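Note sheet for the following structure.
The complex appears here without one of its protein chains, the remainder shown in place.
Right, chain A next:
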Amino acid sequence: MSLRHRFASTVVGVACALASVAASAHAILIDSTPKPNGTLSAGHVQMMFKYNSKIDQHRSRITLIGPDKREKVLAIATDSKSNELDTTADLTPGTYTLRWQALALDGHITRGDLPFTVVGK
């Protein structure tokens, strides 16, 4: 191959490389019940966190911080969709925060807080 041809190949390569990426990234929350700063009715409630990646549910954690700032670890369902963390809790009216920590299948940990309010039925 001549130098000119190699140069042409390189130029084509450069043009294509404008789309070059490396593929690694962590899980982000794309939907949830409750919504951030949302409202739920008191009682036995289902809660759901939906991510953009498959999650290792067994090695993730959801903690409920109550109106009195007490923390309680919630059990995560293991039969939910691969990109969801599902849990339940009995809630009385007040202001709560759900603190989640998700381990994506690729090994990346992300965490966040989701504040919400529970109102009487």
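One rule holds in what follows: a residue touches a chain if its C-beta (ideal position, glycine included) is under 8 Å from a C-beta of that chain, and two chains touch if they have at least 3 such contacts; residues count from 1.
We take it that contacts and distances are computed from a predicted model.
Of "ATP synthase subunit a", "Copper resistance protein D", "ABC transporter permease" or "Curved DNA-binding protein", only "Copper resistance protein D" is the UniProt protein name of the chain excluded from the display. The missing chain, though absent from the display, is touched by one residue of A:Met47, A:Ala89 or A:Leu103; that residue is A:Leu103.
Mapped onto chain A, the footprint of the missing chain covers residues 3, 6-7, 9-10, 13-14, 16-28, 30, 52-54, 56, 58-61, 73, 82-83, 101, 103-109, 111-113.
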